[in-house]
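Here the complex is missing one protein chain, while the rest keep their positions.
Going in written order, the chains are labelled A, B, C and D, and every chain counts its residues from 1.
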Amino acid sequence: MAQVPSYEVDSYWRMIRQRFMQHKLAVAGLIIMGLLILVGIFAPLIAPYDPNAIIGAFSAPPSGAHWLGTDQVGRDVLSRLIYATRVSLAVGVITVILYVLIGTVVGAIAGYVGGWVDMLINRIIDVFMSFPSMMVILVLVTVLGTGLSNIIIVLALLGWPAVARLVRGSVLSLRQTEFVRAGIALGFSSPRLIFGHILPNAMGPILVNATFGAAAAILSESSLSFLGMGVQPPAASWGNMLNAAQSITALTTQPWLWIPPGLVIILSVLSINFIGDGIRDAMDSRRTGV
Amino acid sequence: MFNYIIRRLLIALPVLLGVTFLNFVLINLAPGDPVDMYVNPDVTEEDKQIRREALGLNDPFMIRYFKWLANLLQGDLGHSFSSFQPVTAMIAERIGPTLLLVGASILFGYLIAIPIGIYCAVKSGSKFDYLMSTGSLLGVSIPNFFLGLGLIYIFGVLLGILPTGGMNSMGGSGGFWDTLTHLILPTITLGTSISGGMIRYVRSSVIEVLGQEYLRTARAKGMKEFIVINKHALKNALIPLITIAGLDIPILIGGAVITETIFQWNGMGQLTIQAIFSRDFPLLMGVNMLAALSVLAANLWSDVMYAVVDPRIKYS
Amino acid sequence: QGEGAGTAVGAASGGNASQANQLTIGITNPPLMFNPIDSDGSGSSGAVFTYRYFFDSLIKTTGPLQFELQLAESFETEDNQTFKIALHPDANWTDGTPITAEDVEFTINLIANPKTITTQRSAIFSLDGLNEKGMLPEGKDKLESIKVIDDKHLELRTKTPVDPNLVYERFSDVLIVPKHILSEVNPAELNQNPFWRSPNVTSGPYTFVKYENKSYVELAANPDYYRGAPKIKKVFIKIMPAANMVAQLESGELDMNAAQGVGNIPATEWSTVKSIESLKTLEEQTRRYNSIEINTERFPDKKVRQALAYAIDRQMIVDQLMPGTGELQDGPYSNSHPYHDENILKYSYDPELAKQMLAEAGFDMNAPIELIVPTGDRTREMAGNIIQQNFQAIGLKVNQVNFDFPTTVSKLVSGDFDLALSSFGSIIDPDGPATVYRSTAALNDMRYNNPEVDALFDAGMAETDPVKRGEIYDKLQNLIQEDVPLITVYSEFNLMAIGEDINGKGGVVDGMHYDVNTWERR
Amino acid sequence: MNDLLTVRELKTNFRTETGEVTSVDDVSFSLQEGETLCIVGESGCGKSVTSLSILRLLGRSGYISHGSIRFQDKELAELPEHELIKLRGKDIAMIFQDPMSSLNPVFTIGNQLIEVIRMHLDLNAKQAKEHAITLLKQVGFSRAEQILGQYPHTLSGGMKQRVMIAMALACKPKLLIADEPTTALDVTIQAQILQLIKDIRSEYGTSIMLITHDLGVVAEMADRIIVMYAGQVVEEGEVFELFDHPAHPYTNGLMESIPHIEMDDVKLRSIQGSVPSLQEMPSGCRFMKRCTRAGERCHSLPPLTEIKAGHKVRCWYPIMPDNLSKIEG
Partner (left out) sequence: MSTLQMNKKEIITAATPLLQLESVHKYYSIKKGLFSKTIGHIKAVDGVDLTVFPGETVGLVGESGCGKSTLGRSIVKLEEVSTGKVLFEGKDLAPLPLGQMRGIRRDLQMIFQDPYSSLNPRKRVVDLMTEPLKVLRGMTDGEALQQASWLMEIVGLPLSSLGKYPHEFSGGQRQRIGIARAVALKPKLIVCDEPVSALDVSIQAQILNLLKDLQQEFNLTYLFIGHGLGSVKYMSDRIAVMYLGKIVEFASAKALFQHPKHPYTKALLDAYPVPNPHLRNKERILLQGDVPSPAAPPTGCRFHTRCPLANHKCKEEEPVLTNNGSEQNHHYACHYPLISNPIVRTREEGALYV
């Protein structure tokens, strides 16, 4: 019997990676997000001050001691910005992980099982999708109360139906493909087919949806915070730091209060969107032929 | 087709019922009693009781829901807890401004997005395409409120050429131009994010169509490139756009909350916020009900439009 | 530059000429309906500000213990129990019918009717013939203590003799509504009456024109106003978020802000506003203060409460968050209150003392404490942050939680809190704080119960001599201050900005409306 | 008979993500008036690109990098676009493999048919419609008027292909290029379409360039045949000559590897391996790796040489009549 050669590592993913790497902006986005994540993780090491401690003059302009000045309560803006990274990224990442998990499982079940289960799930999805999101977010936040974990729950609650629908569609169409039929003919069990064969093939759109979803979640959180219904001070989030921009005085004479968080929001959302774009392009089946 | 619409409406009914019930549960779960809000020291506990009774808050939960449903069947959405006006009247007053803003924003967004999207697709890979694709992502990445405040600051405060908020100038006779000047900034704010997403959508949709064989047929027939793109490609590419356009409206009605707040545009969004902050249950029910209706209507619209514009689809 | 910047508005309304004769006022809270009988629900205080322009009361408070007659030509008592009122002979409703004693009687009876949903019941509580709930007793539809003498004359009688200032102050909130329009209305459905949405039969210096798109209220001068037709022909009351107010004051779109809680300029913006040349500005004290309510059931030990008070750097809050726009507050009577005791005990910042007192009281420093901060007032939110930091600095495990207003209220009402930041106001009469500190008071979220305090409130009410009352209330406020059921922190000024070219003066809660018919624009 | 179309040394390139590829490399042939020329070859050997090159319908990434295409007295490779447009659909018409996707789904048949008529012929709307009806009748629709108002998806594959043919015939073209017109169709429908094309040829005298990979169709239709392999012409000849005496090992292999119904229980001889990809084209004979006859010389590219009048082959070791294993007649 012949020697079995050692295999090349996942050439599919290697190809995707190569394609992704060609997308310069996506790579830039990835680097920026990587840095932001590091900043989030190592916030306590990086941040010069306790983000909630009142340590300086109030609304002081940037100086050697406070590179981005202090806010209206005399806290170090840079430190708050660094800690806020944690909050905003957590909103983006955890929300998406939560709702992608829920949506994938529900969608896969609906698509694969079919029949009345599918019908029921579909109606539930309909109900959820019939709420215009911002309004429900507002109501839900009121019901559950503000705060980081509640914001995440609310956003996840509203995110899953879209993923479920997406996954359901993928499962329905993949179920008709010959390779799944081949799997059935080979006698594979349903869970094996769903999780081993169908879902990995639906990963592309899910991943893209998740990436854009993370960007949207960060935006939603900042919008909510802007309305005063997001993450609550003293905890800092980019959105609630931007609240300062609601004052003309800050807008005109204290740019250090709002330009940094504003830029960071735009930069991070843009980066994530670029990454999503890159993934979508890289996974585009017309280009990969897969 | 007619049957199809009827069928869709029938399916929509249980969904709507589910929506209203879920809404009712949610709203009633919210902490805060509409009557407790009268923190005027002069309002006694007895007064609160009278108010509670008058508002029907003393009934058990399910009874209140069924009462609400029964009234709904007669087209009555109840009276607001805070202004005591019929909810229908309050909504009627607000729906126009919101539709105006949303409509103008969609128009603005699409007017920008469609030509740019097409051009990007036709010249895909070019510098222009690259620039616009990047720019469009920026459009979707800027928070609405950030853009809105920036616009107010630049055009309202620094340059002073446009009003910073409201829907008409006071005392004036209103009129088209007056409304238009007030509409500009909010429309740009809301329209920018729409056009950002739209450019990408149009672009990929057109690129998709450009790869189709019937375009090669058209070229082989000796059609000019202009006709190939603007007749043969465009109609196909626009079909998904028409359906998307329908779906945009409810998203925007909700999404306009922030823009409405910033520009004091008194539409549905503002009404919602107001209803939430005053725990005005009937109003909130009404607003959400309308919003859900708009989503369902938009879905129906997009499916029906699909059938109307795409001859391949016929509903029976 | 204000004039020039307002081009968009100016152009649309036909140039600056007409602007000269109009006044635009910014408020933040949109009026919901213009019903003076049921007014002070959440968000509708914008209505109080607005309907004062077109509904008059008999008498009007224009400053601390200062009253001016409005619809009444005289409002007098000899025995502090029977009040004789003569109405202004020229006072007519805008439809031409005279304003009569019947209208006054009708208004009071409407408020007293147990079916009416009203916020005004306590304004008439001192009248004779009301039951213990302040309502008409079962079977009665009229108060017998009101005696209509003729069209323009009537008499009111109180249960017991009272300080007339109390009656004057209370009655300045009772705006007279037209009987001939409303007499047929079922009191239980009063609120639903469309009249309150476009009141077209009114008594004040201005008439209601329209409430456009819920974005502004347009008022026009009432040419037949009994105290002289207003000089400024139009008033616009424009609704907007506080942040926009400053921009619009600067651009000239606004002539003034309403202040007084319905159109405040945020403290952070005050220096910007002051620097605008086209405006004159005014800071005035209010009778409202922000304080930390302490749930006395969870902090029964007076010493602990005092320690908490010492722990807060209130001076810093005032200096940093409201430089020149607010002041330190001590005791239940606001600094501007005529009954405020200058020498009241002051809890100056002393963290060491606080720590020591807590140790002495044996307080468990590891017990988690929740500090509720209601959202919606930026300055208060920031103060909350500072207070939380102050508590943390002495080693307390204080966690700040923010809730929107309705949630905060329901937490407070149900007693589900440790500490909560909130604000209280008071009428000028020294009985005002009774609504907070009395053990049975509606706003006594702290569950504060000191029988001695209750007794002093009773005594104060029974006393009609202002000097003697002063003594009672001095004792009372010192007692409360020592108990600290709530820690008074700061009091913000009423911040007013008015166009330089306007002759007239805002300020003093509701007082500005009294002479608004004499205002003019240069 | 005259040469209607002469292609010389045609070379067509595509710019792709991974670099430039040459998909048609040095192709020369000519087509006479009234003649049917078949191009056969495996998938990807450049048949379609050759035909698309003639009308320069190569899309944005493709271009003719070398060679000349003479049609009558015009040089198509250099003709300005606006001139070329006048030719397309008028003098040279094309039909494509997949009738399902070759018709625009959102326009009616009438719209698409009349469009081309009015583009090239000086007819008013009414005349154009009449002409359209005539055309549809010609390709076998009895209820032509009704078809005009129908959308493509309501027609079967065979009907769509007939519509495509009607469209191609609209201006009585001198040359009809049919790129695998029957591949997507059933045999019974294929027979109908092939018959239709034959009819057209005899009726209009149109020259036909028929692209296919089905040797059966070739045998049925062709006057002359070009066999392509990996972008090059490997053999060219008159139909009987080529079938009776295939000279290129590839042609021969193709013929032997195709099972057909006239054949008794003979084992198929398959061609081993598969076509080299465009990116790694060998410099020598492109068929060498799969060829059983390959020898030393095959490392250099053989020229297309005439071994008999009208029979050309690109091979160093062509199969000559004496030693060739003939397929059964």
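Following the convention adopted for this analysis, a residue touches a chain if its C-beta (ideal position, glycine included) is under 8 Å from a C-beta of that chain, and two chains touch if they have at least 3 such contacts.
Worth saying up front: this structure is predicted, and the values here are computed from it rather than measured.
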Options D:79, D:123, D:258 or D:304, residue touching the unrepresented chain:
D:258
Among D:59, D:105 or D:216, single out the residue that touches the unshown chain.
D:216
Which listed residue, A:150, A:201 or A:252, touches the chain dropped from view?
A:201
Residues of chain D touching the missing chain are 42-43, 139-142, 156, 158-159, 162, 186-192, 194-195, 213-220, 222, 239-240, 243, 253-255, 257-263, 265, 267-272, 274-275, 327, 329
I need the residue numbers on chain A that touch the omitted chain, in ascending order.
1-8, 10-12, 177-179, 181-188, 192, 196-197, 200-201, 203, 288-290
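Here is the rule we go by: only the chains that are shown with their structure count from here on.
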For the interfaces A-B and A-C, which has the higher count of C-beta pairs in contact?
A-B
Give the identifier of the chain nearest to the protein's overall CA centre, each chain being represented by its own CA mean.
B
Here the gap between chain A and chain C, centre to centre from mean Cα coordinates and rounded to Å, is 46
Give the residues of chain D touching no fewer than two other chains, as numbers and ranges.
none
Which residues does chain B have that touch at least 2 chains other than itself?
30-32, 157, 261
Chains touching one another, given as label pairs in label order:
A-B, A-C, B-C, B-D
Write out the stretch or stretches of chain B touching chain D in their complex.
212-214, 216-225, 232, 235-236, 239, 309-312
Parts of chain B lying in touch with chain C, wherever the complex brings them together
30-34, 36-47, 50-51, 54, 79-80, 82-85, 93-94, 97, 152, 156-157, 160-172, 175, 177-178, 181, 261-262, 264, 266, 270, 274, 277-279
So in the complex, which bits of chain C are touching chain A?
241, 243, 246-247, 250, 266, 268-269, 271-272, 320-321, 375-376, 378, 381-382, 384-386, 388-389, 400-404, 407
